[in-house]
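If you scroll down you'll find the structure; I have some questions about it.
Of the protein chains in this complex, one is absent; all others appear in place.
In order of appearance the chains are A and B, and numbering begins at 1 in each one.
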Amino acid sequence: MTILRRSIAAMLLATAASPAFAEDITINYITFSAAPNYIEELEATIAAFEAEHPGVDVKYETAGWDAYFTKLQTMVAANKAPDTFELNYENFVTYAQKGALLDLGPLMTADPGFDAGVYNPTALAAFAQDGKQYGLVESFSNVVLFYNKDLFDAAGVAYPTADWTWKEELEAAQKLTDASKGVWGDFAPIQFWEFYKTIAQNGGSILSPDKQTVTIDSAQNVETLTWMIDKVNTYKVTPSDVDMAGQASEDLFKAGKIAMLRTGIWLLGDFAQNAKFNWDIALEPGNTQKAHHFFSNGVAVSANSAHPQEAYEWVKFLTSSKAAVDIRVAAGWELPAVSDTAAVQGYLDQAVPESREVVFQALDTAVVPPVVGNWNQLTDAVGKELDAAKLGQKTPEQALADAKVAIEALL
Amino acid sequence: MDAVTDRSKYLALAVLLLPSLIGMFTFLMLPVISSFVLSFTEWDMIGEIGWVGFDNYLAALADPAVQAALRNTLVYIVGYLPAVVAIALGLALLLNRRIKGRVVFRAIYFVPVVTSWVAVSLIWKWQLNPQYGLINFALSLIGIKGPGWLFDPSWAMAGVILTSIWKDIGFVTVIYLAGLQEIPEPLYEAAALDGATPWQRFWSITWPMLAPTTFFVTTISLISSFQVFDQVWVMTQGGPAGATSVMVELIYKNAFSYFRMGYASAISWILFALIFAVTIAQNLLQKRLDRSDG
Partner (left out) sequence: MADAATLVDNPVSVIARQPRPGLRLSDLATYALLATGSVVMLLPFAWTVSTSLKTAGATFVTPPELLPAPATLDNYVKVFDSAPVGQFLFNSILVSVTSTALMVLFCAMSGYAFARIQFKGRELLFYAYLATLMIPQQVTLTPLFIIMNFLGWTNTYQALILPSSFGAFGTFLLRQFFLRLPREIEEAAFMDGAGYVRIFFTIAIHLARPALATLAVFAFMASWNSFLWPLIITSDQSMMTLPLGLSFLQGRWSTDWNVLMAGTVIGTLPIIALYVFAQKYIIQSLSHTGLK
């Protein structure tokens, strides 16, 4: 009797654990990073996943970045959210706080094959909220200093090193700026995201570490904002919006009109192909300390998904399986946030630019956006004050004081 | 129509009006009614819908962002509407003349209407550039130093208005052309025989006969310019420093960026109330003008 019961129990357990079901399960996935350039890579990743998980099909949708959240939110509102979806870090926090995402913790613990160590720990922690793992990190990117070596050579200026501070940057920029040729020494935009990183380079922040107090109006921040604006108005090493004539900074860099540019590593491929001069990257100079952006995309499972187990398998595969990581690195489709440096060796081995390791060095001094609820309202409000300061409508002090009031109203 | 019985009238309505009514109700009126209901709620699109009564409306009316957006929207309307109607009418009169090649001209003036806003905003941002753009260059030829346009909070809206007028002229002209076509030629011939000057012909024949068209054009343009959005979104994103923030831009941000669908709906309905009031006022004004004409 006992033997029979035990074997029946074993049989039941076996069928329960097997991933193959009578009919195919379809998992929906929506993404913004795949279109337009990486559709093939996404499809290859899906094919590899489906090969490993017979009985599960992944159906993907794409939307351009600008309209992505309009679409996603409408679907969520209509209770028709896809099983899995991509989220950038900033929106992830809001979705997690509002309960739209599934806590992956139980699934991770119950999964014998899962090893959290496969992920870069900082990156993985970014997608946890209140101690629960609501998403898996898919990729990361950051911002570094790009510089035009030819322009440096022509002006007789030494290349940026890791020891540079704002002082050296300004001195170099002044030597590199040549108004007669329309060449500008330096560029960093005066907008919210650049701002919260730049103030970190001077020891400042938008919010206190516990996010309870607003610290945006500190003296160091005023100093930082003044420096950012002075580069345009006083030292004239950075073009103003009017000077840019509607062109993007990367276009000007490619045209050889900007000597030093703080911009994202997502442009490495573009510059490698289209910049017809010698260039390289370096760590961003800080003032009292170094700080670099940390942007990250993750994938989450909808709290209402009908197939949480399969959805989890898919997001796990997409973010950390060897197949997915290899496809990503080979295509330059953002950087997977895995801890295995050998996996990203392919990325490091590419010839241009020489100092590719800077990308990983910058992770040591990463500044994560201080996301709180009402994040988008916060970025808009602060952005408006930065605009006013940029235009000279308000002094940096006044602008940041007003920004503090606006943020406090939102917290 | 005494000859028409009630039954045949309602049968006619069933055939002629019902299809439109069913479609309008399902795809347009129902969503509108839903948005009205939503305006009394707080909903972040993800969680539950919570009833808040009139809170959204009270908050919106006191919200400086809403007030600023409303101000900017009114500035837009005042700058855009009279100009578009007047220029389009003039253009329609020109294009209605018996000149060769007017089909080609009509097509040319319609091209901006069909050109996408992405392309239009790119070009116009360039042309409005204070240093390199054609507009300030042309102004400098007559000795005026052009303003900062889209980079200057005091002039950004003017830049948006200019671009909008340029883009929409063709649209209004087409409607005016259709109206002009309906004015019977014999009227003009009789007037010419009577010795009327072109100016007199315009005021006694053209302008009154165009009244229904003008009413239509003004109403539609009012309704749409209260809801101006696309051009602001692509040209200035509401900047610089909020100088071109308009009502629908605020609604869009609240609905899809700030997770405040209820609040966005309330703002929409405040906007609706304004548009409706202005439309009715314009309707009454038109009726009074018509009556005084006799």
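Throughout what follows, contacts are C-beta pairs under 8 Å (C-beta built on N, C-alpha and C of every residue); 3 or more make two chains touch, one makes a residue touch a chain.
None of these values were measured; they are calculated from a predicted model.
**Student:** With the full complex in mind, choose from B:V32, B:V78, B:I144 or B:L289 the residue touching the hidden chain.
**Tutor:** Checking the options B:V32, B:V78, B:I144 or B:L289, the one contacting the hidden chain is B:V32.
**Student:** I'm checking contacts with the chain that's been left out. Which of B:Q67, B:S116 or B:T197 qualifies?
**Tutor:** B:S116
**Student:** Just checking the interface: what residues of chain B touch the absent partner chain?
**Tutor:** On the chain B side, contact with the omitted chain comes from 1, 3-4, 8-13, 15-17, 19-21, 23-24, 26-32, 34-35, 38, 45, 91, 94-100, 103, 105-116, 118-120, 122-124, 126, 132, 166, 169-171, 174-175, 178, 181-187, 190-191, 194, 196, 204-205, 209, 212-213, 215-216, 219-220, 223-224, 226-227, 229, 248, 251-252, 255-256, 261, 264-265, 268-269, 271-272, 275-276, 279.
**Student:** In the full complex, which residues of chain A touch the absent chain?
**Tutor:** Touching the missing chain: residues 28, 32-33, 35-37, 61-67, 70-71, 74-75, 77-80, 245, 247-248, 250-251, 255, 264, 266-267, 270, 274.
Keep this in mind: only the chains that are shown with their structure count from here on.
**Student:** Using the average of all C-alpha atoms in each chain as its centre, how far is it in Å between chain A and chain B?
**Tutor:** 40
**Student:** Could you please specify the touching residues of chain B with respect to chain A in the complex?
**Tutor:** 43-47, 122, 125-126, 129-132, 148, 151-153, 239-242, 253, 256-259, 261
**Student:** Would you pull the chain A residues touching chain B in the complex into a rising list?
**Tutor:** Touch residues, chain A against chain B: 69-70, 73-74, 76-77, 94-95, 98-100, 241-243, 245-246, 374, 376-377, 380, 384, 387-388, 391, 393.
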